[in-house]
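Comments concern the structure below.
The complex is shown incomplete by one protein chain, all other protein chains being positioned as in the whole.
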Amino acid sequence: MQAFGLFNYWVVVLLMMTGLYIVTASPNLIKKIIGLNIFQTSVFILYITIGKVSFGTAPILVDGVSRYSNPLPHVLILTAIVVGVATTALGLALVVRIHSAYGSINESELQNEDAADS
Amino acid sequence: MYIAGIAAVLVTMALTLARAFMGPTVYDRILAVNSFGTKTVLIIALYGYFTGRPDFLDIALVYALINFIGTIAVLKFFEYGDLGRDRPSQPDDI
Amino acid sequence: MDIGSFLINAILLVFLAATAIAVARLQNLFAGAMLFGIYSLLSAGVFVVLDAVDVAFTEAAVGAGIATILMLSTIALTGIKHESIPIRPLRSLLLVAVVGAALIYGTFDMPRFGDAEAPAHQHVALRYLQQSGDEIGIPNVVTSVLASYRGYDTLGEVAVIFTAGIGVLCLLGGSRRRRTDPADKS
Partner (left out) sequence: MQLLLDAISWICLLSGGFFVVAGGIGLLRFPDFFTRLHAASVTDTLGTGLILLGLMLQSGFSQASVKLILILVFLFFSSPTAAHALAKAALHGKLVPFVKR
């Protein structure tokens, strides 16, 4: 059973790398933001995995339970989720603005247009 | 006994995911996402009972609400081409 | 180890990985956004199984709800529904393979799943769990840490959200007026 103890981390690494692949390989800006979100969620899962204690329960105090999971990663991730959505909204607003200025959200087309302008 | 229910819901989740990946039309994917949302509500409710702390059903409740609102928003996007601008549906929108 | 929780968690994580890879392979942006909705739902399911109920609550309301709708409305506003072929996929794959291998190598030193002796559980968290009931007086430890012990963090978070909101308004508030004249797009 010890060997499976690292399974969560491996899936987290897989998700992280999927997000990184989307961000680097996809030319489309909306797809890049989706990739960024996938990456972000994998970090959340990493933190929550660290906070889990076997046979512990959620850190909401009740009588007769003495083993709780660690509440600190939960607090950090709670903040991170909200900030993450705020940055996603800002990124998507930038995409909309770029589209209305250039007429395209394809990275290579944008670079071509910039090169033609200068 | 709860574990049997959880197993059934997990199997259904796998089937629904397969439909969402194959999709042929976009409507199939929306249907799969909607159905998947219901399964998530179920698994959260069942897991609460499985671990003996059923006081976290609020999450399932929020999921049921979000799922419905999400589906309706998506469908509005598809019928009118955007999320609810006030104009009649035009055939070239989709 | 807590086998029931671990198995459910593992199955949900496998679904999560499959969904992420499907998002990476799909060319249709709309389908990608829909699958991202499933991805959010699944990750919130994982949070519930790993005892982070407050995180799951936030992820449900914010991640699955708002983020997906924001993506869909961006797709609607730009009108672009398909992406073109990936640029330099081999170079990206190489980068991903190297970084992934390094990270996997790094995981071997991590504490095992659910280890109660892990360093993360030894410091301030223990104090929060034992004292916050008396000091703050509410049962939910996450809320006491968020709003009391680390209240300044939350204040900073609110400042970030406020800035992002102002940024979005600045970016989009002007563009609507400009779009009334489509002729000068050239």
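Here the chain labels run A, B and C in written order, and each chain numbers its own residues starting at 1.
We take it that a contact is a pair of C-beta atoms (placed from the backbone, for glycine too) under 8 Å apart; a residue touches a chain by one contact, two chains touch by 3 or more.
Remember, it's a predicted structure, so these values are computed and weren't measured experimentally.
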Which of the visible chains would the unseen chain be in contact with across the whole complex? B
On chain B, residues whose C-beta touches the chain left out of the figure: 1-2, 4-5, 7-9, 11-16, 18-19, 25, 27-28, 30-32, 34-35, 38-39, 41-42, 45-46, 48-49, 54-55, 57-58, 60-61, 64-65, 67-68, 71-72, 75, 78-79, 89, 94
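As a working rule, only the chains that are shown with their structure count from here on.
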Chains sharing the largest count of C-beta contacts are A-C
For the pair chain B and chain C, the C-alpha centroid-to-centroid distance in angstrom is 18
Indicate the whole-number Å distance between the mean C-alpha point of chain A and the mean C-alpha point of chain C. 4
Shared interface positions of chain B, touching two or more other chains: 51, 56
I need the residues of chain A touching at least two other chains; which ones are they? 57-58, 60, 62
Where on chain B does chain C make contact in their complex? 3, 6, 10, 13-14, 17, 20-21, 23, 26, 29-30, 32-33, 36-37, 40, 43-44, 47, 50-51, 56, 58-59, 62-63, 66, 69-70, 73-74, 77, 81-83
Quick check: in the complex, which residue numbers of chain A touch chain C? 1-2, 4-11, 13-22, 24-28, 30-31, 33-35, 37-38, 41, 44-45, 48-62, 67-75, 77-79, 81-90, 92-97, 99-100, 103, 105-108
Looking at the complex, which residues from chain C come into contact with chain B? 4-5, 8, 11-12, 15, 18-19, 22, 28, 30-31, 34-35, 37-38, 41-42, 44-45, 48-49, 53, 56-57, 60-61, 64-65, 68-69, 72-73, 76-77
